[in-house]
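One chain of protein is taken out of this complex; the other chains stay put.
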Amino acid sequence: MSEAKWVGARIERKQDLRLVTGHGRYTDDLSMPGMLHAAMLRSPHAHARIKAIDVSRARALPGVHAVLTGEDAKRYWGPLPPTIDIGMKVPQVYGLATEKVYYMGEPVVAVAADSRYLAEDALEYIDVAYEALPAVSDTEAALAPGAPLLYPEWGDNVQCDWGMSVGPVAEVFAQADRVFEFRIPQHRYSGVSLEGRAALAAYDPYGRKLTLHCSTQSPNLVRTLVAQTFRFPEHDVQVIAPDVGGGYGNKLQADAEVIPCLLSLATGRPVKWTESRQENLLSGMQCRDYVWYLKVAISREGVLQGLDAAVYGNVGCDGTCHAAGAGKFLVACGYLPGPYKWQAFKVATKVAVSNKAPSGAYRGYGKDIANFPLEVAMNRMADALGLSPVEIRRRNFVGKDEFPYQQISGPIYDSGDYAQCLAKLVELVDYEAVRRRQAEQNGGSAKYLGIGIASMLEPSGGAVPNCIFNSYEVATVRLVPEGGVLVLTGHQDIGQGTETTLCQVVADELGVTPDDVRIVYGDTNAVPYGMGPWSSRGATFNVSCVAEATRRLKSNLLEVVAQLWGCEAAGLAVVEGRICEPGGRTMTLRELGNQLHLWPGAFGIVPKHVTNPFEVTHYWTSPIASWVPDAEGRIRLYTTHPSGSSAVVVEVDVETGKVEVKDVAIVDDCGVIINPTIVEGQLHGGYVQGIGGALLEEFHYDERGQLWNTDLTSYLHPLATDVPDVRCEHVISPSPYTALGTKGMGEGSAIMPVAAVVNAVEDALKPFGVRVSELPLTPERVIRLLKTSPRWREIHGADA
Amino acid sequence: MKPKSFDYVRVDTLPALFATLAAHDNAKLIAGGQSLVPMMNFRVAQPELLVDINGIEALRHVVRDGEVLRIGAMARYRDLIDGPLLRESLPLLVDALAHVGYPAIRNRGTLGGSVVHNDPSAEAGVALCCLGAELAIASAEDTRIVPIAEFFVTTYLTDIAPHEVLTEIRVPVPAPRTGWAFREIAKRVGDFAIVNVAALVTADARGETTAVSLALGGVAETPVRIDVAAALLGRPLDAARAAAAARSVDEAIDPQDDNVASGEYKRHLAGVLVKQALLAAYADAIAKGA
Partner (left out) sequence: MKFEGQSVLNRPKDAVWDALNDPRVIELCTPGCQSLLILAPDAYELVTKIGVASISGTYKGTMRLGEKVAGERYAMAAEGAGPIGTMSIAGIVALAESGAVTNVDYSFEVTVGGAMTGMAQRALLPIAKLLTKRFFKSVDRLLAGEAPLAAEEAGP
């Protein structure tokens, strides 16, 4: 690379002005001649047999063009194909329910009509006779003997069952000074993006082509899944993602998106469906929802020794076909050891299906599941051993000189300085000052101050076999005749800023400015088959891929110029769009582009050994991932490992139960930073989502599988008034495994806060000896917890 | 989320409104639309005719008439909060209304709309109950005056006939030396309250409580005014008195579980907030007498 001029710069994001002034173009903004509008009748039951469906009255309505049941749809499609299948049970399920409904909100009948109004009117004229079946929603209830079975042919509700054991587990536990046991559950919540799902499908019956515009994180993956669902030739399917209003992992499959495709195939007309918020909350991909049982062996000095754990996950009706939720529990098992060192490790998971909405990815995909229980356990153990939460972590971190470090569960950690992150955090949050304020304040009024620390390890850039979350990225970098540069990538900008950061990377690699570069994405017919943003893989896979492709293009271009000028290519440089000979001739990229393509053209000036001077397509895959099990049976799926620590300061009102977040500080290490503003935006946004998960957000299912909050007055996100400014600083440990030393970093900030908030609340309520046992920490739950405390009852309970 | 089809008419005078209501079944008035429109989009409400009363100037007034504030039903929260008249004479109502939703909701929403809709934890209803407001309910024939507590029937239901319209809310200005307090706990700023409490306390020159009014929202199917005079009158209002009043509130209410919170927690909050509100209102009364 030339000197890093743009990488590291806080340049503005390319799309921001357009988006914040209301000029974005989202799927719902699109319209086509003859377009129909879709609506879906959804099951009010969590588990029921469909006895009969009468659509005759709906079909007879004027303006209604198609009313299709699950049985009708079988003429057009097959079952949803698996998105992941690594030793899992894969159910046979369709885009519309057939014999049974498995969750409340499952689409049962699809309607296409002249307007969305008419389509929704038609739903009122459809009669479905259901026979309600016993439902199960709780994880452990679903795994218990005698539970209602979703798929009776399985014999149980277990979709996935896996475990591993490394090192002398029994001996370590037998000899340990102390063994702690914890039960740590986490509730169900998810990313709820500003734009829900949206799809505009247009089948051209004469050209036999299906064009699908949709809000997705990966047009290429959607194209494959749609082609497989309909047994339609994949090369006749074009998927286009216009502006995407948020993804967070929720938009990584073709689930309800197949329904407008179905209606378009049936009517021969374009059909648009824009998910309502209610539909999004009912059936957009949900996440979290599990319970851990942890046993930790630790010395009296606070040195971790052994970990023996089991996680029971709940993927709702399915975690393989509707979306790939089941896999996150495997990731959770692999990364439970976190940033700490261990002598022995044993873990197991059972992933249950239940009568809740399907489960997918959401900012963490198992890293969150690994992080939460251990970070809470660390604080509780520190408390029991008389150590500070800072000290217990410091005593157990992998040291900065130990990288690359193979974790006991198998992954190779590339680089990091965990202790430095924590040390900087202690300074940033002014830990000692908070402790002093706490000593002065607590006990004097109803408001108790507390601080919670959580550290994290964020494996980024996963490569999972037998899964849509696979192992490579491809990009094309192209010089156009007028000297500009196009980057064609299967990656997708979903708000994380790829469109800007890739320009910065190319600008430095080629010697141009970001304005000379345009990133082309979101159209399967324009870009190579790349995989898109998930697993925070952008700065691992995509950046490396684009950087390498740009280096090769530049090398080819310099070969051309070297021959033109009769000099050595090695001596040439590109500076601000000009190819320069030291102290001599210069040529702009525009002049070179013109010469190559037109005046005189390639035949005249391209050296014989340069195969393609116009563009380079590069395939990048991980130098470190391995799918071949080692002697212990371990594989390595992730390439880079960002890390960090964060602190939350809360004030808990012990009379009302309200938890107020007073301060948030993060120190993050994601290797080389391309754009600090974008990185900090990720940290802010992720952290706020995590605070939401800790304090507010919850899909509230009852034991019958009924979802009680289907609008945003009852599914609550943090608002600007609920969170303080998020302060952040960085440590930079470049990754040796990526082209620029960058690491993906979209998820770490979202996975820490739940543990940090729980730790902060437990810290604040230390005088009452409270241990958080359920989430989110609504005021009511906090009071319920306090009521278990004899000390609280003594002070506040008399007339409560 | 699209409403069922409906007709729309805008009327600019009360006679035109009464004529329209007389001619249609299943008509619904729309003022600010902040509760009605979401309910229509969810298809929970399916009016056949929407009668837009935003053009009726006669429903927008805010005037002081002796010791009574007369507030037109179409007065918007924003205007009531920002206007000088209420700030001066009904600060309790201003503070309560500032807790309503978000700026966009307060810009559109109307006091009359909230009262007629009757969400049991709406701030307006609780504050107006505490203040002892009366409502002017007009029909083509006449106007009847109803105390607000009698107007609230049950959740989302009020004592108003399809041909009637709420025209004015009449709020007595509290006596001198009357302090006030409004307390609310919601899950987030701007959400409907789990429980809210409005209190007025009047104290004499010796610091003895001479009058008290207390209303709670979120603990029943309508806002409720609870008589706590026995526990408070004739004495200074201290923590022990406030606790005694909270106990009598506790005996008077029977909050139910709902999607927002359990009855048990609402009961707990009612106790905490009643004590806080009474003590704060008393302190305000004492400050006013000083």
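What to note about this one:
Here the chain labels run A and B in written order, and each chain numbers its own residues starting at 1.
The rule is simple: a residue touches a chain if its C-beta (ideal position, glycine included) is under 8 Å from a C-beta of that chain, and two chains touch if they have at least 3 such contacts.
Treat the numbers as computed from the prediction; the structure is a model and nothing was measured.
The hidden chain makes contact, of the residues A:Q15, A:Q228, A:Q278 or A:S388, with A:Q278. Along chain B, the points of touch with the absent chain fall at residues 26, 28, 35-36, 39, 42-47, 117-118, 120, 153-163, 221, 256-259. Taking the complete complex into account, residues 42, 44-45, 104-105, 124, 278, 282, 704, 706-711, 714 of chain A touch the chain not shown.
Going forward, only the chains that are shown with their structure count from here on.
Work out the mean CA point of chain A and of chain B, and you get 44 Å between them.
Residues 1-5, 38, 42-43, 185, 187-192, 194, 243, 246-247, 250, 259-262, 265, 268-269, 271-273 of chain B touch chain A in their complex. Residue ranges of chain A in contact with chain B, taken from their complex: 116-117, 120-121, 276-278, 655-658, 696, 700, 708-709, 711, 713-714, 716, 718-719, 721-722, 778-780, 783-784, 799-800.
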